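Presented below is the structure to which this report refers.
One protein chain omitted, others in place.
The first chain written gets the first letter, and so on, giving A and B; residue counts start at 1 in each chain.
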Amino acid sequence: MEEAPVDLFQNYNLVAIVAFAITGVLAAAPRTQSVVALIILGVVSAVGGGTMRDIVLGTKVFWIADFTYIWLAVAGSLAGFLAIELFKRWKSLLLYLDALGAALFAVESINKSVGLGANPGVGVMMGLITAIGGGVLRDLLVDRPTLLVQRDLYATPIVLGSLAYVALLYFGIDRDVSAAIAIVLIFGIRSAAIHWNLVVPDWLHVPESPVKDPSS
Amino acid sequence: MEEAPVDLFQNYNLVAIVAFAITGVLAAAPRTQSVVALIILGVVSAVGGGTMRDIVLGTKVFWIADFTYIWLAVAGSLAGFLAIELFKRWKSLLLYLDALGAALFAVESINKSVGLGANPGVGVMMGLITAIGGGVLRDLLVDRPTLLVQRDLYATPIVLGSLAYVALLYFGIDRDVSAAIAIVLIFGIRSAAIHWNLVVPDWLHVPESPVKDPSS
Partner (left out) sequence: MEEAPVDLFQNYNLVAIVAFAITGVLAAAPRTQSVVALIILGVVSAVGGGTMRDIVLGTKVFWIADFTYIWLAVAGSLAGFLAIELFKRWKSLLLYLDALGAALFAVESINKSVGLGANPGVGVMMGLITAIGGGVLRDLLVDRPTLLVQRDLYATPIVLGSLAYVALLYFGIDRDVSAAIAIVLIFGIRSAAIHWNLVVPDWLHVPESPVKDPSS
């Protein structure tokens, strides 16, 4: 029973990487010309967030430790490219897959950070970096506005679920139970946002352009 | 007296982080929809440059060593958000605060780099990365042109002040005196640029589009 969670979370990670490679390719495709560039962008979407996490944590980058992750990301990207027409009809399925990937990445990264001795706050930061880093990097590379400027609820569920996860761990709740709650929370809020097309509530909405250009 | 400069520079750093969080939020607000995204962008503005510096130097990222910096950045970002209407009227004050933050970050980073055994040239690079890195990252994330493409004097005072600082240290001038001169120099040139709306002088101005696209 001691070993199980590790395997479980590694599997989580694998699912998240394939999911992000597929959605990454689909998001990048409208702005990309070449299949080689598209595969690169799928791989960046899939492993970019985790790479940033490992660099900031100062630990060995996960796909240098085990290159299988890159093969998985390449396979997911190729699958995404080959099945573009198919996925076109499954667009909402993809959004849910992406939400699941983000939830799994966040929980897995908090586990990795805390396992390396980082404090829970650092864990939350790493969960967020891993879950949104790859997508943000891909958007920058294809000149799309990043998710940080969209009124969509994307970062919010990840922050809430990550905070809940470290709080549950702090109160001594079993790690697997806490992880399951956090994943359900992140995936649930994000899914609700997708399903009901929820946006940032007005009281949390940033008021109209307060200043044009404060730092330049 | 041996300990004083360290404390002094740590305080400098704290002031710079709060200043950058506030100006970061104000700069990002016109393009951001959600408060969660806004706080993230404020934190990125405040700690992004120092994070890049520590990663390039290969040393432990400062906010992993001491998470207080993140709390400060979050507090500064929240203050910036809550007081948006107030800061609107204080726009020029903010610009000076930002200039002060950049000066403090540059000097503190040169101290950190040289303290880690890096040569003075590396120190100047780190001063520049720390002082402009967070703002550049924030601008990329909200799809604003970065300060490197504006005709505003922003990077120039930092480069000049950083070069002056390592030169003064090289000639054996006392570290506190050298730091004070460098801070006054960076803050002074930048403030003059803000006050008189100075831009790049014509003889340093890049001539009209020499080539359209040399590398593609």
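We take it that contacts are C-beta pairs under 8 Å (C-beta built on N, C-alpha and C of every residue); 3 or more make two chains touch, one makes a residue touch a chain.
Note that the structure is predicted; figures quoted are calculated from it, not measured.
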Residue, one of B:Thr68, B:Ser92 or B:Asn119, that touches the chain absent here: B:Asn119
Per the touch definition above, residue among A:Leu14, A:Leu94, A:Ala167 or A:Leu198 touching the missing chain: A:Leu94
Touch list for chain B against the chain that is not drawn: 55-58, 118-119, 121-122, 125, 128, 136, 140, 145-151, 153, 155-156, 159, 199-200, 204-216
Residue numbers in chain A that touch the chain omitted from display: 23-24, 26-27, 29-38, 40-41, 51, 55, 60-61, 63-64, 67, 70-71, 81, 84-85, 87-88, 91, 94-95, 98, 135, 140-143, 147, 150, 152, 154
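Here is the rule we go by: only the chains that are shown with their structure count from here on.
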Whole-Å separation of chain centres (CA-atom averages), chain A against chain B: 29
